[in-house]
Structure formats: C-alpha cells, structure tokens
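Only one protein chain is missing; all other protein chains are in place.
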Amino acid sequence: MFLHRQALQYSASTEKPDAVYARKLQEVIGGQYGEITVAMQYSFQAWNAHIPGKYRDLLFSTAAEEFGHVEMLATMVAQLLEKAPHGITDDAVQDDPTVAAVVGGMDVQDAILAGAGARPVDSNGNPWNAGYVTASGNLLADFTSNINAEMQGRIAVARLYHQTDDPGVRDLLSFLLARDTHHQNQWLAAARELQESGVEQLPVPSNFPIKKEHREFSYQAINFSDGESMAEGPWASGPSPDGLGEFTYVDTPMEGVPMPPPTHPDSRFYGTTEAPNFVEKAAGAVQDALKRS
Amino acid sequence: MFLHRQALQYSASTEKPDAVYARKLQEVIGGQYGEITVAMQYSFQAWNAHIPGKYRDLLFSTAAEEFGHVEMLATMVAQLLEKAPHGITDDAVQDDPTVAAVVGGMDVQDAILAGAGARPVDSNGNPWNAGYVTASGNLLADFTSNINAEMQGRIAVARLYHQTDDPGVRDLLSFLLARDTHHQNQWLAAARELQESGVEQLPVPSNFPIKKEHREFSYQAINFSDGESMAEGPWASGPSPDGLGEFTYVDTPMEGVPMPPPTHPDSRFYGTTEAPNFVEKAAGAVQDALKRS
Amino acid sequence: MFLHRQALQYSASTEKPDAVYARKLQEVIGGQYGEITVAMQYSFQAWNAHIPGKYRDLLFSTAAEEFGHVEMLATMVAQLLEKAPHGITDDAVQDDPTVAAVVGGMDVQDAILAGAGARPVDSNGNPWNAGYVTASGNLLADFTSNINAEMQGRIAVARLYHQTDDPGVRDLLSFLLARDTHHQNQWLAAARELQESGVEQLPVPSNFPIKKEHREFSYQAINFSDGESMAEGPWASGPSPDGLGEFTYVDTPMEGVPMPPPTHPDSRFYGTTEAPNFVEKAAGAVQDALKRS
Amino acid sequence: MFLHRQALQYSASTEKPDAVYARKLQEVIGGQYGEITVAMQYSFQAWNAHIPGKYRDLLFSTAAEEFGHVEMLATMVAQLLEKAPHGITDDAVQDDPTVAAVVGGMDVQDAILAGAGARPVDSNGNPWNAGYVTASGNLLADFTSNINAEMQGRIAVARLYHQTDDPGVRDLLSFLLARDTHHQNQWLAAARELQESGVEQLPVPSNFPIKKEHREFSYQAINFSDGESMAEGPWASGPSPDGLGEFTYVDTPMEGVPMPPPTHPDSRFYGTTEAPNFVEKAAGAVQDALKRS
Amino acid sequence: MFLHRQALQYSASTEKPDAVYARKLQEVIGGQYGEITVAMQYSFQAWNAHIPGKYRDLLFSTAAEEFGHVEMLATMVAQLLEKAPHGITDDAVQDDPTVAAVVGGMDVQDAILAGAGARPVDSNGNPWNAGYVTASGNLLADFTSNINAEMQGRIAVARLYHQTDDPGVRDLLSFLLARDTHHQNQWLAAARELQESGVEQLPVPSNFPIKKEHREFSYQAINFSDGESMAEGPWASGPSPDGLGEFTYVDTPMEGVPMPPPTHPDSRFYGTTEAPNFVEKAAGAVQDALKRS
Partner (left out) sequence: MFLHRQALQYSASTEKPDAVYARKLQEVIGGQYGEITVAMQYSFQAWNAHIPGKYRDLLFSTAAEEFGHVEMLATMVAQLLEKAPHGITDDAVQDDPTVAAVVGGMDVQDAILAGAGARPVDSNGNPWNAGYVTASGNLLADFTSNINAEMQGRIAVARLYHQTDDPGVRDLLSFLLARDTHHQNQWLAAARELQESGVEQLPVPSNFPIKKEHREFSYQAINFSDGESMAEGPWASGPSPDGLGEFTYVDTPMEGVPMPPPTHPDSRFYGTTEAPNFVEKAAGAVQDALKRS
C-alpha cells in the first residue's frame, strides 16, 4: 500500500517563470532515466523479489521516495510555467528576443494539454513508457541496473544544473544530486554485499551451470575493428573480474563458419525462391503471363 | 565503416522446426536487452566518445561483434520457421496438440509479414526502439550500463536454454552465453580501470563540484516503507563506496516542507480555479448561464 | 511524498498456477485503463490542480490507493506464475492439451524477462505509456475522464471475472469491482458538484466566452451517414444538456465551401507542382535530362 | 463505405504564414484528443456496436464528420506553412527575432518530411497511435469516453484560440468550438437517454451481477492521503449517484492484510532466492567458485 | 468532407467463429501495411498535394475506398469473434485441443477491451501508429511508396488466404486481393505517367540541381560485403535507370578518410575526456577525492 502525505521532501520553488527550463526538467520526470522510471523499476523489482528482508525493504523504500521526487519536480514545473507568457503574438516576439526563445523552446503540450502544468513525458515530449523498466528477479543484475540508472540520472541533473541561474531551481537540484549520490552508493553497497556473501556472483546469473557455456570463448577479447589500442586494456590480459578465467587477446576475428543455405519455407509464403534455371524461367515468363490472364 | 563477411561467428543450425521457440528467440534479437540494443548502444557510445584509444577501440569492436550476433540469431529463427506448419486448419489442430500449441505460441507476424523469417522485434512482437539505448558520453556511467545489459542479456539466454531440447539451438546459446560472460567481465574490467586511474570516479559524474550538492543528504538511508530490515544492510551504516562519506540510517522520512500553493496561470488556460466565494459563485451560476446564452 | 506500507489493501492469493490468466491480468496492471494509468492520471491531476482543498485531496488519496492496486495485482501475477511450467518440451505438449494452451497463451516475457514475475505491460505485452494519461487542469473535463477510466476499468475486470474459476483470484476481482464502483460514483458526485456549484459548467471549458464560437453550429445534429434513425435521439431535438440551446436536425451535410487551391511552398521543398503546360514540359524533359548530366 | 466530397465543411484559410502555429495545430490533428482520435474512436464504436438504429447511426455520422475535420485542419496547416521561411541562415536570424522564434518553434518534420505539409502527429511530433482509441462495446462507457474526448478537445482549441491573431485561423477555430459544443451535448444526451431508458445503468457495466462484488467496499471514501478536506465532498456522505448505496468516509486506510510470502519459481529462472543460511553460503562461496572453474 | 453509407463494398460474412483467425486479420486492419495505413497515407498525400486535378482526385478517391476496407475487415473480425468461447476453463481445454489453440492464439484484448470486437491494432496487438505514413509532397516518391504498400499488403492477404478454410472469409479476401491488384497497377500507371510527361523524373527529387551532388559516386556499385556475385547484376555495369549515368563496379570499399578527432564539448557536460597524462591523473586522484570531501 502507498500512503500520501501533502508535503514535499524538499523545497521546490522558483524565483521567476522559465517555460524553456520547465521543458528541460521534464527529462527528469518522464525520461528514460527520470524519476518515474526509477520509481516504477524499484517497485517492480520489489514485487518480483523472492527474498523477504533487507533487499526488498530497500527496494520498497527507495521506490516510495522516488514517487515523491516525481511530485517535487511536477510541482516545480507548474511553478516555472505559472507566469510564462501565454498568448504569443508577432509583436511580442519582435520586441523581445527572450520571448522568441520561449516560443520555440517550451513544451507546447505543457500549455495546450496540461494548461501550464507538468506531464509524464521527457524533454522532447515523448510519453514515458515501461520499456525503460528492468526487473528480472535476479538481484545482482537488477542492482547493477539501478546503479546505472542513478548514474545516468545524476549526469542529467548535473548538466541541467548549469542551464539555469534560478536559485530555487538550483536548490532543488542540489538536493536531487545528493540523493542520487546516496542511491548510487546504496546500490553499489548492496551489489557488493550480494557478491561477498556469495548469494549472487559473477558472471550473472551465477547459478547457471557454467560448464554448459563454451568456455573457450568466455575470456577472449576478439577485435572486430581495427583499433590498435584494444589490446592495451585490462580486458585483454590478466585475470577476469569473475575470478574464473584469464583474458586473452585475439587480434582478428575467427574466420567463422559458412552461413547455412537460405531457407525454403512453404511456397504459400510467396517468398522469392531460386529458379532451377534463370534463363529458362525468363523464357517461360511470357507463357506464364498468358496462362494467368 | 562497416564491412560484412558472409560467414557466421559460430554455427547456427537446428535439428527440427520450432515456431514457438523462434518467437522466444526474437527476445534476444529485438528485445530491451537483445543484440540490436547492445550493437546500437556500443556504436553510439563510440561515436560520442571524447577519447581516442583503447576505450573507443573496445566499443567499436564489441559493437561490430554484436551486429554479427543479430545475424546469427536471425539466421537461426529463419531455420526454426523453415518447416513450420503454414496453413493450419481445425482438423490439424484436432489431431495434434503440438499444432495447437504452435497456433497460439508462434509470432504470427513472422509468418504474415516476414514469410517465415526473423524480424527486429521482441518476443511479444514489440518493434525494437531506440529508447533502449544509453550513450551519455560519460564512460563510467556507460560501461555500467553495459555491464547491466550483458547481465540482463545473459539471464534471458540462460532462461531460454532450458526451454528447448534442440542440440543445435543449445549449441548456439552456449556460445552466446560464453560471449556474454566475456562481455560482462570486459566492461567490469574497463569500469574498474577508469576508477583506479582516476579518470572517472564515484559518484558519477565525478567532476561535478560535489560541494554544490546538499551533502547532508548524500549518505542518508531514509526509510519510506515500514520494512524493519532496511537498517541491516551495508547502505545504512559504515563507509560509502565512493569513499567520501559515512552512511547513516533514518527510520522515518523527514516531515517535509509544505507544498507551495497551487499555481494560477493565465486564465485563458481555462483551468479550474478557486472562486473567492464558492457559495456566491453558485448563486451567480444561473445568471452566468443567461449571460452566456 | 509517498510512504509505503508492507501490506496489501486486500488479500491476493491464488489456489493454483495459471500462466495464461497471469497474462490477462497484465491488462489491469499496465493496459490503457489499468491501475498504472489511473494512479498516474490522478497524481498528475493533483499536481496540476489550481485549487487546494477537497478536490485535490480526493485526487491525492485516490492516486495513492491505485498505486496500491498495482501492487496487489503484481503480487497476484507472481503467484499465478510461481508454479507454472518452465521448460516446455514437445513431449509435455503431446501429453497434455493444457500445456499446449499455456505455451501459446502466456506472456513469454513474464518468463524470459521477469523470471516469473509481473511487468508494467498490458495483456498483449505493450509497455504502459504515458499517452494514456489525461490531466488538463480543468476539473470537470478531468473528472469526466476519470469516470470514463473507472467505467472502462470495471468492464475489463468484469470480463476477466468469468475467465477464471480460481476462488482467490475471483475474491480479489470482487474487491476491485467494488472499488471501481466506488470510484465511478465518486467522480460522478464530484463532477456533479462542480456543475451545481457553478465552478465549472457545460460546455467545457465554460469560461471560454461562448459568443466567440459560431453559435449557429452549436446545436446542429448533422447527419454525415445515411442512417435513418439518427433523428430519433434526444440529440436531434429538444433542449441541449448545457441548458443553452435547442437541438435541430440536419439530414444532409452542408454543401461546404470549396477547398482552397493547393499550396505552392518554396521550390526547394521539391514537391511536385503543376507545370504551366504539361505537354510543353514533357517536350522539355529530354533537354532537362541532358542539362542535368 | 466512405465517400469523399472535394469541399470543406467550413472555410480554412489564413492571412499570413505562421509555421510555429502550424505546429500547434498539429495537436488538434494528431494528438491524444485530436480529430484523428475521435474519427477512429467513433468508427470502431460503430463497428463494435451490437444494436442497429439511432446510436449506431449517430456514431457513423459523427465519425464521418470528424474525418472531415482532420481534412480542414490539414488544409489549414499547409497554408500556414506555404510561405514560411525555408532556408534559414544565421544572417536571417540576426536580422529578425521572429525568424529566430520560427527556427525553434516550428515542427521541423513538417518541413523535412512533408515538404511544408501536415502530418498525422501531435504538436510535439509524436505520431498518432491507436492506444488513444476506446471502443468497448458498452455504449454508456463509450459515450462517457466520448464526452471526455470532446471536453478535452474543446479545451485544447480554446487555448489555441488565444495564441493567434490571424482572423482566418480564429474563424475556423470558432467553428470547431461550436461543433465541440454540439458533440459534448450530443454524447451527454445520448448517455442520459441510455440510463433513463434502463438500457445501461450505473455502475457500468450494469449487467454484471452486483452481488458478486464485495459490496462493503463499494461506497467507502477511504483517505490514503492526509488532506483534511476530503470528507467535505458529496463522495463522502449521502446517496451515491448510482442510487444503490450510501457513501461513508473512512479517514485512514485499513491496516490491510500481510503480503503473501515471496514466490519461489523454478530455479531455472535464476532469480535471487533466500539461502537457508546466509553466513554459511558466504563461507561456501569460494569453494563454489573453484567448482565452477 | 467524408460521407458515410451504411453498406459494405463487398460481402463480409463468415460461416463459423474463429478467434485465432480474427487476430490474424487484425494485421490487415492495423498493421504496418494494413488498410488504416493506406487510408491515412493517401489522405495526407492528397492534402499535401500541390496540383489540383487527376492525381489528387485519384488520391482522394482511393483514400475513401480504403477507409471502407477497414470497415469491411472490422465487421468480419466482429463476426469471427461473435460465437467464440468466452469463459475458458481447464476442463474445456482438456476436452478439446482446438480450445487450447484458441486460448493462446486469439488476441486477448479483442475480448477484454473490445468485448469481442475489432481494434485498430496489428496481429501482435501493437496499436497502429502514424510512423507508418508517408506523404512527402513529391508525387513520384509517394506513388512509389504506394506501390510498395499495395505489394506488401497483397502479400499479407495472399498468405492469410491459405490459413483459413472458411468460404466467407476467403470470398472477402478474394475481393481484397483484386483491389490490391488494381491499386498496384494504378500507382504504377500513375508513376509511369509522371516520368513520361517529365513532371517528375529519376533520381527523385529530379529538380534538385544534380551537379551539386558528387557525381563520381552516383553510379558506383561498391561491395561492402564479400559476396562474389554482386558484380553480376545490372546495377554493376551498363546504363543506369535514370538515363544519366553508367554503372561501374568497385569490388572493395574505398580506404576512407580518417575519422576526425573526438569532440571536446563544454566540460559541464561531464563527458569522459582524455587526461594530459593518465598516470599523473591517477596520482592526483587521491587528492581530488580529499578536495571533493
């Protein structure tokens, strides 16, 4: 169950309207790594978890916090739009280049559809979609997904930080950056513990019987490009991070095996198939046409 | 530039048709963590890279390999479909429960659209889309995204391994599992080196001036749920993985700050706004209606 | 802020596995009118509201309840999948038609991606997307949208009720049906009050100066088809529900006005445009070709 | 069958080019509540209808009219783009802030793809998609969906009305506003008649045997937030609009029932499961690693 | 304007229910090359046309016909679903393999959402979207797009023809196949006339001043794969179809030009950039960490 409290985790107020910036903040609401994504991702990971206890508790807790972040950002967007110009005319644009910028830079749907409010979309107006969510039931894989999400999210916020001078907006972003820092650290700590305790190990999923994979290819750094520096990295020699192998470097790809011959499915699929004799078939084409008529 | 060679990195042949399994393999071709995703992701990461040399070489190389994996899987799907039943009638279904299973379980678009061939879609027929791709220009974040992708991808293949008895299919999956093992290890090794060399550090992005974030919230494990075990994890006490802080546990969320008052944008957005006096307004409603007529 | 409690609003347990039914329940989780839609819709309506007080309180409350409904359903799906068959082989299918049904009827991504868990998708595997959400800032319009959502949602649950015999599943659906009944009634009551108090009236948005619309077309039931019964309805004669007009029936559409002439944008768009003289142009075509070479 | 007449229902001409406004009009063509949505929605409702006669006649008629509205708007967009600047250079931008506004504000795909023409997309360039369409076969639910669609559509047009000074554009919008007024009234009248005649009643679907739902929850206004005003509304006390119950107010949610224990699906899904003994497992991890090698 | 007539262009009736086939027919309604696509595509091509007269008349006419085809198919789908089983239980499945097939093979949303009716989706349940539509304003390009659409559409129908034994369904498909034949021929005739009259020529767009392209690459068949037969085709030697050049064959790609150095955008994008000295940077990492704390 979720309970709602009419308060914000942190202050979300702004000094002046900025419709263009409101559009940019939409990225952190409804983008690939926005707050809706992490809120939904952590929720589904909790619901798909197979162990009660601390990991699931952590997922439930963080999910609920992230829904509150959506709320802070939606509140901020509404304020950035509150006094933004509505009825833009040519005269207004001629007088003030800022207005010209707003004309193009704002999310017009925030105006036309939401009446100067926030929407569950990204900064290009793409609706949030659940294809962003990862919840596999394997905690080491999913916590790694979460580390990634918090990293990407913090990068976006850091970039946005420099694109406004508004102290109120920056204050909120400073709070979000701090929470992203915590969440990065949190999932890293959880992923590390999973491995140290032996609950999950590398390579993920670690319970798959590893002898069933073709181990001769499991540590080969094969170069499919022509960059000469690929051999220089720690992925090309030395022990592998999973502790189970030793990297080797292969500077050109295997010759490979011949492709199997093209398939010939049921003729009622009407695919183009090879004729026994192209010339002969061409000769027969006129007759065919006659017959079909 | 990309050059193509008419060979497969590994053998992709099957003993018998299996249209239902062909549909499942589509997940590894065109799903969220299928081969198209990683091929495109590594390509865009390489194109957005800001350093020449080993990291970019690695990205280009792995991208090219993954496009070849799409090819192996598409080839396999075509073979699984080659002899699959085409014109299914009631009689056929009555005679053979397997046919009944195929009716429902295959990807009908593989038949209707591709003529018994593969398509760039997932196992539910959702077209692959670029919303799956991550390429931020920050290598530590992106390599973490890659570790996650290889983990999720290997989980899917491991699950699929047990859903077929066909030795040819299993042989290919064994190869793919091995390459996923390598790629997990590879990105882990690369991410580790980035940190050890100080090029990128935690929290990502490490060059953002950390004093600009509200540091008092950067290591607080705040419990927004009521799970009693959340305090037990390494994210609730002890040093944080970024080496810059000490975790503390907060067992109930902050009271929070009051929400700002609702916004009142331009009246021409026709949002519902508070009347100075509800009763008065109700009284005036009849007159309004008359005036509007 | 949202707080989470590790309890379910109502019991969600099942007697036996049913992977096919799990797929169907996904509709109520991640479909157009599933619980994610209403949870997000009511949240954004609250955040975009311009009046504090009872309407916004109602929105916040119902939003939080609906997030809890997602949780109950996700929990149920995981249980329906818990004992479902994993490694389906031909032999199994031959022996048991039920298995054949499961092969085709389950959501294969629930297995391959979620490891026998729920996902934020609908019953055809389409990821939930925010294009389903409506939050205009106009409460009468939005409450009408909510009435519709609760009606469509209750229809889906009612249909699903008859597609299972499992008492546990039916018990949960009986609870959801009751809450849908309440929410239908709730939004109807709220929409009615808005109108009775004069805060919002018909036609929505009622504050738009109605004289600016071409009133002569505001109550015309114009028949663009050839159905002879269209004139029989209450929309073709008598007073209009907004209380501002009288319906009239027009049994054939207006002649209409001529289409404006086709546009001729800048020639560098390379659209096909009319030649001053078709024949002449054809004559010049050979020379053109020579000139272009 | 649909027949086309080369005339417009109402005049669609403009005085001057306005590429930015053309983009905004795309919302009414291809947005969530644009004309394509209602045209398709009414069509599918007619095709899925189970009663011949006035309701279906009304659906067919209105569907055909709405396709004509798409045509008027597409024609208008082409005209707004006809003389719009094509080859924008830095010099042009320097000289004229209006051009600067156009650079950012227009739909670049209207230029690059449509050659200064309209496209079936919304004002942010999202392609129209059929996820917007509702056609359940239940007329009371669907007519309520239609009332909502006409309300949301009229709000969007009303907002757009103030964002242009062009008399031709405003003239067309005045016509569309009038038709939206009619259609709001029309669906309201139809929905009312359905209920008064007893064909459909509240709660929808009314033929579902209501005793099968848990009636004790059917009229409870349960507060999942902490807003103190929720009890003040007509949804918290008094008779319910369906005439079948009496609202009651519950100021805190039920305690709820315990979540069922986490699921333990087949181990070949490789989800993370609880170890019988965490410490023991950690101890065994080194041996495991050796065994796996 | 569009007018509707309550009749079908051709008979659409079926002998017996077939829910699985209903799902397949959805492809021709709402798929990439279904009837909605061509109806919308021809409409937008007409609205974006720059010449009045026969080409636009043809577009308007064919668009209207295709909307009628959607209607025939939606009508057929509703009939195929009319008597299909609704409440499927285990017992029913055990008794009858056909039911097992239906369980998995039908579009569950046709039941849950549409109440045994058609929906604007494809055979995998993907909602139709406007990304399928092409309307460039260049008639030769667009008619070629139309030829392609009619070819792909006829292939899908031909494949579907063999997947049913129902005489009523086949009768309708026979009609649709004939109209596809006509429309293929129609667009071919129109495209041919455009070229013969010199209105549009190859390469499209023919009015682009061809000397502005790098003509030395305009007729080179460069082999980027290692297939030895590529040189054998008419694209590798002889005159080009546009009549302006002579094909040549180049059996290995050009060496190419060096990639430009990686970019170094503003540091506030926090991309990973090359350090002047990797070792030095690693040495400085500890100090950095201290400074950041």
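A few comments on the model shown:
Going by the order they are written in, the chains are A, B, C, D and E; count residues from 1 in each one.
Everything that follows uses one rule, which is that a residue touches a chain if its C-beta (ideal position, glycine included) is under 8 Å from a C-beta of that chain, and two chains touch if they have at least 3 such contacts.
Predicted model, so just to flag it, every value in this text is computed and none were measured.
Although it is left out of the displayed model, the omitted chain contacts the following shown chains in the full complex: A, B, C, D, E. In the complete complex, the residue from B:33, B:60 or B:269 that touches the missing chain is B:60.
When the whole complex is considered, the residue among E:26, E:109, E:136 or E:164 that touches the unshown chain is E:136. Remark: the omitted chain is touched by one listed residue; of E:121, E:169 or E:204 this is E:204. Checked against the full complex, the one of B:19, B:106 or B:133 touching the unshown chain is B:133.
Residues of subunit C that touch the chain left out of the display are 155, 158-159, 162, 268-270.
Looking at subunit E, the residues touching the absent chain are 5-13, 32, 53-58, 60-65, 68, 75, 78-79, 81-84, 86-87, 111, 115-117, 126, 129, 131-132, 134, 136, 138, 140-141, 144-145, 147-148, 151-152, 154-155, 158, 161, 174-175, 177-182, 184-186, 188-190, 192-193, 202-205, 208, 210, 212-225, 227-230, 232-235, 240-242, 245, 247, 253-260, 262-266, 268-271.
Of the residues in subunit A, those that touch the hidden partner chain are 20, 23-24, 27, 31-32, 97-98, 100-106, 122-126, 155-156, 159-160, 162-163, 165, 224-227, 253, 256, 261-265, 267, 269-275, 278, 281-285, 288-289, 292-293.
Simple rule for what comes next: only the chains that are shown with their structure count from here on.
Looking at C-D and A-C side by side, the one with more C-beta contacts is C-D. Note: centroid distance subunit B to subunit E, computed from Cα atoms, is 25 Å. One finds 26 Å separating the Cα centroids of subunit B and subunit D.
For subunit C, the set of residues touching two or more other chains reads 1-9, 32, 48, 53, 55-57, 60-61, 63-65, 68, 75, 78, 86-87, 97, 100-101, 103-105, 111, 113, 115-117, 121, 124-127, 129, 131, 136-138, 140, 155, 205, 208, 210, 224-225, 227, 245, 253, 256, 262-265, 269-271.
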